[in-house]
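Below is a structure I'd like to ask you about.
Every protein chain of the complex appears in place save one, which is left out.
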Amino acid sequence: MLPGTGDFSPGDGRMIRIHLPQKALDLAGEMAAINALGSGAVASFTGTARADDHAGQTVTAIELEHYPAMTSAALQALAETAMQRWPLAACCIIHRTGIIPVGDAIVLVAAASSHRVAALESCSFLIDRLKTDAPFWKKEYYDNGSARWVEAKAADTTRAQDWNIRA
Amino acid sequence: MLPGTGDFSPGDGRMIRIHLPQKALDLAGEMAAINALGSGAVASFTGTARADDHAGQTVTAIELEHYPAMTSAALQALAETAMQRWPLAACCIIHRTGIIPVGDAIVLVAAASSHRVAALESCSFLIDRLKTDAPFWKKEYYDNGSARWVEAKAADTTRAQDWNIRA
Amino acid sequence: MKLVYFAYVREHIGYDSEEVDLPATVQTIADCLGWLAVRGEGYRAAFADPAKLLFAVDQQMADQTANITCCRELAIFPPVTGG
Partner (left out) sequence: MKLVYFAYVREHIGYDSEEVDLPATVQTIADCLGWLAVRGEGYRAAFADPAKLLFAVDQQMADQTANITCCRELAIFPPVTGG
């Protein structure tokens, strides 16, 4: 575990959980843990490495590079922003790093609340903002041995900024 | 299994899964099945029976009554509406019925897509519309032996209708 | 025709379903509510706030003006509260 990852509590019973594992995510375990809080509403998002085609080649794996000295602090700040904006009992961001074979999960974000809308909105907020604010870079490896850095999408930036103006 | 529940395919590889179990939901199994589709993006919402307080009494269990001849058709219609509105690979609605002890999940909805926004939006749509369009009625049982039918919330109706005018 | 009741409507009336022969004067759901209400206190209590009731004709949602002369099953229930 890197410094700065783990489970944090703002001191009032609420929970922030940030992990950056280099191995397969325990999706069932993470979801069971957040459901066990008994908050009433849990929303989650899972992003998985896909066997996409690009210029005639098929993705066989992706690599997630990150900035260890900054990543966990950036994710914790993101979770704290969500906690301030919505009445959440828990916020969970698990992001795998290193080489990730196609079919494996890259990221899990989840939010627990007694309010359905708070759980749903904050879950969307967490993944939207993670995509533009956290120092991760994705490289795709193809079946012909080539590789390519994934380019950032303008639509992701627009969607992340839309949270500034949403009610 | 009731008639009309199960796994359905519109015939093009997409999947609709509707279940109305009377026992504990297998959340981990359901999430594993939808993640195994390799769609890239999976969003989920889980609603759990909470030990809420009401007029000084604490909820110990809830009962979900439904209209068996109508429920699965209503949920299937809801899933098909979501499939028409967003590019989804799969749509899953699992709703428990009967007596549900506090702490147990009542409902799981999940949507899989190659597009993050489609997964997130359709998941919200499914649970928002389920709350107003599917024939379920919730009764709370309290620790003093009393019981009460839960009243529908105007805010839920407003939110469900908001999907009519959203882009 | 089969009538089916749910939640507090069912509890007030005391049955979850019953078979009825509607008189020719009963054409719509609203007519049916009026005809049922005179059958007893349970029905009157169940239909005390008719604006709050929902209806399904042969498992399709319908409003009080819907014609039910050809329907096989009319369901009467309060606003839904699932999820």
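Each chain gets a letter, A, B and C, in the order it is written, and its residues are counted from 1.
The rule we apply is simple: a residue touches a chain if its C-beta (ideal position, glycine included) is under 8 Å from a C-beta of that chain, and two chains touch if they have at least 3 such contacts.
Small disclaimer: the values here were computed from a predicted structure and weren't measured.
Visitor: Quick one: which shown chains sit in contact with the chain that's not drawn?
Guide: When the full complex is considered, the omitted chain touches A.
Visitor: Which of A:43, A:112 or A:127 touches the chain that is not shown?
Guide: A:127
Visitor: Among the options A:42, A:89 or A:106, which residue touches the chain absent from this view?
Guide: Considering the complete complex, A:106 is the one touching the chain left out.
Visitor: Would you write out the residues of subunit A that touch the absent chain, in ascending order?
Guide: Given the touch definition above, subunit A has residues 47, 64-67, 69-70, 73, 95, 106-107, 127, 130-139, 149-152 touching the missing chain.
Throughout what follows, only the chains that are shown with their structure count from here on.
Visitor: Using CA atoms only, can you tell me which chain is the most central one in this structure?
Guide: Checking distances from each chain centre to the full centroid gives B.
Visitor: What whole-Å value do you get for the distance between subunit B and subunit C if each is reduced to the mean of its CA atoms?
Guide: Computed value for the inter-centroid distance: 26 Å.
Visitor: Could you grab the centroid distance between subunit A and subunit B? Build each centroid from C-alpha atoms only and quote it in angstrom.
Guide: 24
Visitor: Send over the residues of subunit B in touch with two or more other chains.
Guide: As it turns out, subunit B has residues touching two or more other chains at 47, 127.
Visitor: Could you list the positions in subunit C whose residues touch two or more of the other chains?
Guide: In subunit C, 83 touch at least two other chains.
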